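Every protein chain but one is kept in place in this view of the complex.
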Amino acid sequence: MKPWHAALLSLLLLAGCKRETRQARLDPAVAEAMDSVATLPIGINGRPPPVLLAMGEPYRSNAYQLSQGKRLYAWFNCQGCHTDGGGGSAPALMDGWWRYGPDAVSIFLSIRDGRPNGMPAFRERLTTEQIWQLTGYLQSLGATSSTAATPGRNDSMQTRPGENRVPSMSRLPSPHEGGP
Amino acid sequence: MSEALEQRDLRDTALDEVLLESRLARTWHTPPGWVGFFTTVDHKRIAVRYIVTAFAFLLLGGVLALLMRLQLSRPEAGLIGPDLYNQIFTVHGSTMMFLFAVPVMEAVGVLLVPLMLGTRNIAFPRLNAFSYWIYLAGGLVLWVAFVLDVGPDVGWFAYVPLSGPQYSAGKRADIWAQMITFTEIAALAIAVEIVVTVLKQRAPGMSLDRIPLFVWAMFVTSFVVILAMPAVVVASTALILDRLVGTHFFNPAEGGDALLWQHLFWFFGHPEVYIIFLPAVGMISSILPTFVRRPIFGYLPLVLALIGTGILAFGLWVHHMFTTGLPRVGESFFTASSMAIAVPSGVQIFCWLATIWLGRPVWRVPFLYILAFFFTFVLGGLTGVMVASVPLDTQVHDTYFVVAHFHYVLVGGAVFPLLAAVTYWFSKMTGRMMSERLGRWSVALLFIGFNFTFFPMHILGLQGMPRRIYTYQADLPWGGMNLFVSLCSLALAAGFLLFVWNALRSARAGEAAGDNPWGAATLEWATSSPPPPYNFTRIPVVRSANPLWDDGGALPVASGLSVNRRELLITTTAEARPEARETSPRDSAWPFWAAIATTIMLVCSIFTPWAVVWGSIPVAVTLVGWFWPRGTPEDDS
């Protein structure tokens, strides 16, 4: 085996580990640092907190964090407006169209600070870590392909294929064609 | 022309002993080195490899057990967190059940069944080689995953919904489910081989009532494997489908049922216990006569008890589910059937006791293991009667009482006989004897360590300690006894280490063994230690159940087999009258490549269902290679 083979293999394996780690407790200092998003004056977008990049974006790629995000989605009644992601009284979350941009920071800001026309601010209802978990989950919901870390279906009535069966948006009309 | 024909169809009748041996050795020869390692289809080499691998997994599983004992030795110990602890106990249980107990029993069967039956190789020897590689791959998948912190953490029973898509993030549960598929393929392959070998390849004259009891036990076990394993393959496949494709087998909201999993799992899981236990009692029945110097007492009742246990094994899976709220009438039925299994077990115990009663004990190490077996297994069997009672089970189910019970049954009832068997048949694997002195020490350590480790767990369970907890609070009165148990587990571990050390040392430098070092009665002792690749120079003819005792050392032989190609004697099912000559396949690397292709397909199917489609192509290619005729004498037949 050539050295670069070994390196590639160990890299793959490490990627596997990272995707599966279950970190229950976040250091309070890190949690605080994760809240420091440098926001543009218009409040739509911003620079992600450096600590998130340093941690390797666990909220997007780690199976446990994604499934925590999925739980929060149900627990905090996101369905109430967004339904199971297909959109109801609020925009769809799985069609690839994002009113404030598809990047993690805009989604994070939408949840944390709220948006005009009805999106409430969850700043005092969720911890920063939870908002990032939810953000990561929403990104996987609107992704064009699933990763091995994406959660599966829930043990409940099904309104759409499980997250790991995306892209499910092909089954949904885009907002320009008129929603349901 | 006629000379060439004669050359091609040379029979053993035409040759004297020395010439015959050299011709057979050439025909059944496996090339040395790595080529032979990957291509051999000799049942003995594969079985020894299987046994060594299984013992390696036993040691790994044992290390996990010690880690658990370390964590539980005091209340709220922070050594191992809940996430890692759950992985540890899951991998411990899965390793011991799927990677040690079942494979090692089947491997001993692969080693001994052809020898005891007086045939030259097991039926379907390439499938046998395939089985080993698949088993090894399954074990590696589980352990590599565990080392990378992706080990399954849902218990060896993987109850849904905890192991389902919603509550088990990531690939941990999928790895468990696919590990099941690997080990089940391996086990099913061996079961089929053993059934065919026992039915069609017995030495002439070995009618059904002259089959050694270990072979009977393996025969019944193989049927239990064939009937039970598909249930768990179905269950684990349904679990993977639920998790990967989004089916709803176990989703109550869409018409699935969480209890369905438990029924499927235990329909396999309870017979699994007998898959481990029946070979062990077969070992006892075959070893005991040698050490009391008389034939076994009650051959027919023992065979009937084996068959009865095999049938009853399928009627008691519900006793693992007594607390799930099933209808009372059904529960009472399963109480009755669970207790009824005490009857065939009782028959066996009584017959062995009568055998000892009528014989003259020889106090060698295998006999000491049998005595340890009596002490622990009878105790474990009786606590089994207790957990079979629905009302009692509601108190002890899922507590340390059950942990104690099944370790008594599995270690006392299966591992002690297995260690007796390894000590007893060691010469047939290596040509040498294990050290008697070290053997006595390890019996003592194992016996004392085991009982002091596991007996207190009965009391812990009755005091309310549930299973599968990673810690317990200091205000619960379990601390002292847990510390005691943890300390005693070190003695048990020392016993196992001593056994392994003894085996390793004796394999290289042990006293050389003759053909029949224990003075035993069955056919495996009629050939050299270790046996040649063709097992027997001439196929023995059997005229009693204890041929080497009753025939005074010189067995009559059957002749007429070809020596230029690998040939076996096929006999009739009941009377074992010679029926036909059948070829046995040559060495081949294709089983190895087929196992690699299957492994790739199964591992990738954890990530995408398309792996089943694309992965089946390489599997098909390797199977074509496997069966492709090569123009060898075997293909011509």
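Note that the chains take the letters A and B in the order they are written out, and that residue 1 is the start of every chain.
Assume contacts are C-beta pairs under 8 Å (C-beta built on N, C-alpha and C of every residue); 3 or more make two chains touch, one makes a residue touch a chain.
Following the convention adopted for this analysis, contacts and distances are computed from a predicted model.
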Q. Per UniProt, what's the omitted chain called: "Lactate utilization protein", "cytochrome-c oxidase", "Sugar ABC transporter substrate-binding protein" or "3-isopropylmalate dehydratase large subunit"?
A. "cytochrome-c oxidase"
(Q) Touch partners of the unshown chain, restricted to the chains that are shown, please. (A) A, B
Q. Quick one: which of A:Arg47, A:Arg99 or A:Arg125 touches the chain that's been left out?
A. A:Arg125
Q: Return the single residue from B:Gly315, B:Gly431 or B:Pro466 that touches the missing chain.
A: B:Pro466
Q.
Out of B:Ala25, B:Val63, B:Val147 or B:Leu476, which residue would touch the omitted chain in the full complex?
A. B:Leu476
Q: Kindly state which of the options B:Leu162, B:Val196, B:Ile307 or B:Val621 is in contact with the chain not pictured.
A: B:Leu162
**Q.** Contact with the hidden chain (one of B:Met339, B:Val557 or B:Ile570)
**A.** B:Met339
(Q) Under the stated touch rule, tell me which residues of subunit A contact the chain that is not displayed. (A) 22, 24-26, 28, 31-32, 71, 75-76, 124-130, 155
Q | Touching residues (missing chain, whole complex) on subunit B | A | 81-83, 86, 154-155, 159, 161-162, 166-167, 252-253, 257-259, 297-298, 301, 323-325, 328, 331-332, 335-336, 339-340, 342-343, 346-347, 349-351, 353-354, 356-361, 371, 374-375, 378-379, 382-383, 385-386, 389-399, 462-464, 466-473, 475-477, 479-480
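Criterion: only the chains that are shown with their structure count from here on.
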Q: Mind listing the subunit B positions that touch subunit A in their complex?
A: 83, 148-150, 161, 164-167, 169-172, 242-246, 248, 250-254, 607
Q: Please name which positions on subunit A make contact with subunit B in the complex.
A: 13, 16-17, 19-22, 24, 63-64, 66-67, 148-149, 151-158, 161-162, 164-165
